[in-house]
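Report on the following structure.
Excluded from the complex is one protein chain; the other protein chains are retained at their positions.
Up next is subunit A:
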Amino acid sequence: MSPKSDRSYSLQRRLLAAMAMGFSALLLIISVLLWNYARDASNRTYDLLLAGAALSVLDRVSTGPSGITVDLPYSAMEILGLAPEDRVTYRVFSDLEGEITGTPNLPEPRDTQLSAAPVFYDADFGAPFRFVQQGRQLTTPTGRVWVGVQIGQTRAGRSAQQLSLFVNGMAGLACVSLIGLGFVWVAIRVALAPLRQLAQALQNRDPADLSQIDGAPPREIRGLLDAINGFMRRLHSNRTLTETFIADVAHQTRTSLSALQGQLSLAGDATSFDDMAVRVQKAESQARRTVRLTNQLLTQAMVTHRSETDMLKPVALKPIVTEVLTDMLRDSDMRGVTVTLSADSIVAGDDLVRGDAISIREALSNLLENARRHGPADNTIDVTLESTGPNHVSLIVEDAGPGIAAADRARATERFTSIAKDTAGSGLGLSIVRAVAESHDARLVLGTSPAGGLRAEMRFPRMLSQKTARAVGAAMMVMLAIWIAPLPVAAQENVSLNIASATDTAAMTQLMERFESLNPGVTVSYREYQTVDLHAAVMAASPAEMPDIVISSSMDLQVDLVNRGLALPLSIPDVVQLPDWAVWRSELFGFTFEPAAIVYNVELIAPGTLPQEHRELINYIRSNETGLNRKIGIYDLRRSGIGYLFATQDVVQGLQSSRMTEVLTRANVRKFCCTSEMIAATAKGDLALSINTIGSYALAAAAQDDRIGVHLMSDYNLVMARTAFVPKDAQHPDMAERFIAFLLTEGQTVLARESELIPLLPTADTFAAGHFDLRDFAGSFLPIKLGPGLLTFLDARKKAEFLEGWDTTDSGFPPD
């Protein structure tokens, strides 16, 4: 009768949850639409970059004596570089001559017709790429020809923008939804007000007041009110029943006691001894009945009480039955009764039910007591415990007594109904059994036994059979065992970290030693390359021979490798605040700060006499042409990647570069492979000055050699950074990542204190490089930005043309 559920819930919360789910479903639909919208919007935005780059490339396509050529504009790559995280690729081709420059075999749009209108399309090129293809018609001596350009860009920027548009949109919508839910909450509270009024009305009631609740409730809670009123009616009738029961009990007890008293009083008044003996005998049997009545009333009360307090727990029936029968058999008046127990078919666990052992014991005692009381002295009582179907277990008591006629059976389980008047039952025995059966969800079935007596069956719902329980237990054990099983412990191995680098070994030694001491078990092996060789080696390396870290001073070649998708994205600690120009795509990291500097011989050129600006430097060289003849050193651009980088960046900075080339040619400039040779030649006086040397080496040399001076310009000084990345195929990517993090944190201090290189990030020692204070020139430093722009001068045609123009500086002397 009582509700078993102890999990209470709030109607308001449920409604709110339902509404929230509705809102979520709406948000889900909107999110799909928004996602598509965000993708289209970000595509439109970024397609403009592609279109702009394509237009600027097409603009530089021209016909020349050697056919169609293109002078890849720096701006094209710079435009693409506006999406800082994206890799780029391009291709220029014509329908007559095929490939002109760039990466051949880029994916083509489905509609291959080349036209003047840009065509955008997505394709997979190692990673998801977005391409544009656009054409232009040129008139050549041989006729009209179509030139096409394809430019591709990875989707990182687009995806980020799409996500950002989407997240912002969704955040707004979520806010609106929350506000909506707030309104819903208010509405629910208002709607539920009648329920609270009803609760209040019930609470204020007198406990004895079971009258109907009046009022005109809203239609929605009409049913509830009707149910409450119905319940009140039933409670009222129940209370009436209880009152009747108490009246019955009082009546029965009083009657019984009055009869006892009457017999005793008659015995007292008896005139003869025989008369008195008869009365006393009657009084005794009346007393027995009273005792039994009292016992059963108490039992009935106890059973009812226990069923209401929910004392059910798993109990086995067989031990209870055996115990009750053994107890009963000790009674001396059971000696003539034949008792059997048939429970052989029950295996341990089969007889487990959810029950209250004491109530079941009382029910069985009453069934046995009935059989004994109503049956003959040589009665036969058969007790059977057996499985009934897969889900029930039956306790059956059969006797050879008079039994109960089928017509009386329904009545027999009611209180104070004794079918057999002559044996004077209290009429409570079977009603106790029924109460126990009901409190156990069991069925009480009355019938006729084979011997013609009563057959009473209590059919209990069974708990899980032991077999099932055992299976569940075994499964749990297996899961537990799997869970506890020791995880394989990663062995601390000796790691050999391979660094391939275009940097003097001496400059790196301190760094590597410090890293090894911080990471026991790690050996750093270092292999030195020239920049161009290093680029080629990484391009050609098989996964097994790929180094763990690639370090080079040639920023453009590094960008090229990363742009090919060879690098692994790293997560560098947030404390490292690299300037924008020195990091690209979380893959390529600059770690040194190296301005291009002019080195001069202090005996040949008095300190402080060199001009401050590039324009003036050209004039200075021109006016000292004879004095400086074969006394100026520059990089051999064909052999040195860093030289080529500085030279091309000078071109980007202004038009003076062609004039510079011209004056240098006239002064019979000499070409060197590297800064160290230029410095050595300058120190000896073979050179008066060297242009675009690596500043860090120059400063270090000047600190040790009085013959050398270092000169920085005041208009601009190019600054390059040595960069490092971890290849995708690295053998020890984790350790490599740790090395790069080290390079950007503690390594910076090591660089500042113990090497010639100047760290990128400001440390306490950064600017105290030798006798020279770089801070004086802070405003003039022009760092070369890592990014696709650096790819411009790597374009095969562009490079060929640039070097061709530069070769005119060749004065006929062999390069040193």
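Criterion: a contact is a pair of C-beta atoms (placed from the backbone, for glycine too) under 8 Å apart; a residue touches a chain by one contact, two chains touch by 3 or more; residues count from 1.
Going forward, contacts and distances are computed from a predicted model.
Novice: Given the choices "Bifunctional diguanylate cyclase/phosphodiesterase", "Polar amino acid transport system ATP-binding protein", "Response regulator" or "TonB-dependent receptor", state the protein name listed in UniProt for the chain not shown.
Specialist: "Response regulator"
Novice: Touching the absent chain in the whole complex: find that residue among A:250, A:329, A:347 or A:800.
Specialist: If we include the chain that is not displayed, A:329 is the one touching it.
Novice: Who touches the missing chain here, A:10, A:113, A:164 or A:342?
Specialist: From the options A:10, A:113, A:164 or A:342, the contact with the absent chain belongs to A:342.
Novice: Taking the full complex into account, what residues of subunit A touch the chain not shown?
Specialist: 288, 291, 295, 299, 322, 325-327, 329-333, 335, 338-344, 357-358, 361, 383
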